[in-house]
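Some chains omitted; the rest stay in position.
Every chain is named by a letter (A, B and C) in the order it is written, and numbering of its residues begins at 1.
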Amino acid sequence: MIGYNPKEWFTFLFHLHKSDTIRKLSPLLLGIAAYSGIIAVLEVEVFRLSDNNHLKNIPLMHSLLGFAISMLLVFRTNTAYDRWWEGRKLWGALVNNSRNLSIKLATILKEDDKANRTFFSSSIPFYAYSLLNHLQQESTKTALFDEDDHGHLIATIDQGKHIPNQVAAQLFKRVHSLHKQGKITGEELIVLNAELQSFTDICGACERIKNTPIPFSYSVFIKKFIFFYVMTLPFGFVFSMGYYVIPVVTFVFYVLASLELVAEEIEDPFGIDANDLPMEKIATNIKKHVQEILH
Amino acid sequence: MIGYNPKEWFTFLFHLHKSDTIRKLSPLLLGIAAYSGIIAVLEVEVFRLSDNNHLKNIPLMHSLLGFAISMLLVFRTNTAYDRWWEGRKLWGALVNNSRNLSIKLATILKEDDKANRTFFSSSIPFYAYSLLNHLQQESTKTALFDEDDHGHLIATIDQGKHIPNQVAAQLFKRVHSLHKQGKITGEELIVLNAELQSFTDICGACERIKNTPIPFSYSVFIKKFIFFYVMTLPFGFVFSMGYYVIPVVTFVFYVLASLELVAEEIEDPFGIDANDLPMEKIATNIKKHVQEILH
Amino acid sequence: MIGYNPKEWFTFLFHLHKSDTIRKLSPLLLGIAAYSGIIAVLEVEVFRLSDNNHLKNIPLMHSLLGFAISMLLVFRTNTAYDRWWEGRKLWGALVNNSRNLSIKLATILKEDDKANRTFFSSSIPFYAYSLLNHLQQESTKTALFDEDDHGHLIATIDQGKHIPNQVAAQLFKRVHSLHKQGKITGEELIVLNAELQSFTDICGACERIKNTPIPFSYSVFIKKFIFFYVMTLPFGFVFSMGYYVIPVVTFVFYVLASLELVAEEIEDPFGIDANDLPMEKIATNIKKHVQEILH
């Protein structure tokens, strides 16, 4: 994640960050500019189309569909942002969970019970690290892929055991054996249960976000729509704008494609893109706080 | 579900997937193109309407209503996606649930209590499979249909017993009898209760999504609105676009109808369409993980 | 509720269902058509207004306000659908609740305890039926009406006792007396509590949806806005469309009024309109499943 101060407008406007969409789109933007230029040359110089040519009125279609394309992109933006924010909430819940479990255990376990204190002060942060590794594995992303279409991809991945599940089971076992030994009472077991089962709920929810992108049909439809929309734009605009059609069409494409591009990047918040969640940082914070509490 | 990498634009643009809306709509698209062509021929060649004919200004209506139709389609898209995503969340909850119950039982049950361990390691995944079968049965979809209108349909379906309920009851009975035998304490019963009752809640919520499409009135109104909107489009556009009206009207129809078509497909996420949830895969994963934990 | 297959486009387009908005609006549509015709005759034949008349440009106002009216209608559609869907969720929760309570009681109660089994297998579904009757009574809808304005209406209704509350109290009493008799342990009481109190929560939430329509001010403002918007539409459109103004204005009114009409119908999902929830069906399903479990 990139930290930033949202109030520094000038930095934003004239600084090209390495994750800026202009950079990423630059080859496509040049392509679109060239394409618009060719259309303009053809219409103006080669065919010398008169102002009465019906091509002139094609932009009527673009304004009719302007609503639809904007709304689709906002739908895309909203759903991508919702996933990103849900991912952030889940990791926030992991922080709360780890802290609450530590605070409870720090109270329940005797001050001199070093063995158990050490066990939990290393196991609780370890859950965060194991989840982080789990989410960045390719196999997590492709867990729901159809084997017929993607068999070659899945075959090369050693699926192994589910690590976070093993860690959660260890935590639960230790608490349970402390209960059997009488170090944790029945009421305390109930009080600890919420945090213990929440680890697995958080892991499952992160996996859901990771392995389920928005439906294929929307993704493909939005891309096709943007493409045809922009590709047909210069035909009519050349009549009213001449060669200015080159920057104008390029700018329209920049806006539409940027929205799709950013949405693609943030809809999976557990990767290593510039906008993805700083899971490493959060896991380190969990470690720091848990050890502060359960020293 | 179709796995895909959202960043491969070129594949998306020029590859016609078998679930692509262009394919499904192709007969209708050809029909609309032909219809537009006929209107164009009639207005230009047959009646030779002058530029002062009032038909020319019909598109004023289309821009006025352009807002309304776009927003309706976004409403449709949002509600369909919400159902799909809620369905995915429910199956995610089923995964979490199955894992948590297994982790708890793996701890509570003695290591050598093979009988009960085997019972749960086969019953818990079985719930997922029974839910999957239940949701794909036609009778689940039509459970709330009005018998007066659909009697013939319902009569032919053997409603049978509700299988997931039976499985859930078996799970509950086993846990309860272990409690009676003293193998599960009172506090552990409370701790296990959350997962046990959640199975039935998930099943009920999936049934709700399955048997309650968006209100009939919206569905029919949106389709009628799109149809009349597109059918009246060529009348005015012929004046400004001539024969270009054919691709233009076809493209507008393609956009509007695609949105409706994709929404129809994903609003019931428990079918076997290309965009539907990979319930089979998820159930297999549940089986794998439960057996890993409760070996 | 009307069951339907959303993929049968042709049926939708050319079949006029008895709840179709075209049918319901037909007198108004004819009225609007006549009104537009009269305006057209007056402007074209009687006053023979020239093309320079300022009335021609009134539609500028209609495009400015086109955004506002569309968004208002989408706000209306969204809130109405949210109520309908919340109502459906509540009845879904009632199903889950009834099933879970039955599963738990089927396990806790002895196999041969016919008396209690019969009591619950008839009382649990009875709650659904009593809620259904309660929600369809006029007195439930008017429970929050101001007596000053609506005194005559309320006076004629025998408010009686609140039946669902009585049923819930009976259920709670029986469970409690079983607890006193030692047939239900303390932990089991806690486990049963969630379902028992959820009945009353569901009932209260249904009453809220039933007796609180969207604020009066919005309802009246939307209707006035649609009315004035459509009534002023023909003045300017006659200049550009001549007599075509008749179908055009009628179609615009059809779209706007249909959205409002459908919203009105579904915002109270507990009535007997064609789009309302099939509470009768759901109650029957609850009965069937509860008896299957608690035989």
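Here is the rule we use: a contact is a pair of C-beta atoms (placed from the backbone, for glycine too) under 8 Å apart; a residue touches a chain by one contact, two chains touch by 3 or more.
All values derive from a computational prediction rather than experimental measurement.
Novice: Tell me, please, the full copy count of this complex, given that what is shown in place amounts to 3 chains.
Specialist: 5
Following the convention adopted for this analysis, only the chains that are shown with their structure count from here on.
Novice: When you draw the chains as points and link the ones that touch, which shape shows up: line, ring, star, complete, or other?
Specialist: Graph shape, chains as nodes and touching pairs as edges: a line.
Novice: How would you label the chain B and chain C contact, same or different, if same means the shared numbers make up over half of all numbers there?
Specialist: different
Novice: Through what angle, between 0 and 180°, must chain A be rotated so its C-alpha atoms fit those of chain C, rounded to a multiple of 5?
Specialist: 145
Novice: For chain B and chain C, what's the span in angstrom between their mean Cα positions?
Specialist: 23
Novice: How many Å are there between the centre of chain A and the centre of chain C, using C-alpha atoms for each centre?
Specialist: 37
Novice: Specify, in ascending order, the residues of chain A that touch 2 or more different other chains.
Specialist: Residues of chain A never touch two or more of the other chains.
Novice: Quick check on the complex: what are the chain B residues that touch chain C?
Specialist: So the residues of chain B touching chain C come out as 54-55, 57-58, 60-61, 63-65, 67-68, 71-72, 74-75, 79, 142-146, 149-150, 161-162, 165, 168-169, 172-173, 176, 186-187, 189-190, 193, 197, 200-201, 203-205, 207-208, 212-221, 223-225, 227-228, 232, 264, 267.
Novice: Where on chain B is chain A touching in the complex?
Specialist: 1-4, 6-7, 9, 12-13, 17, 19-22, 59, 62-63, 66-67, 69-71, 73-74, 77-78, 81, 84, 88-89, 92-93, 95-96, 99-100, 103-104, 106-108, 185-188, 190-191, 194-195, 237, 240-244, 248, 251-252, 255-256, 258-259, 262, 265-266, 274-275, 278, 281-282, 285, 289, 292-293
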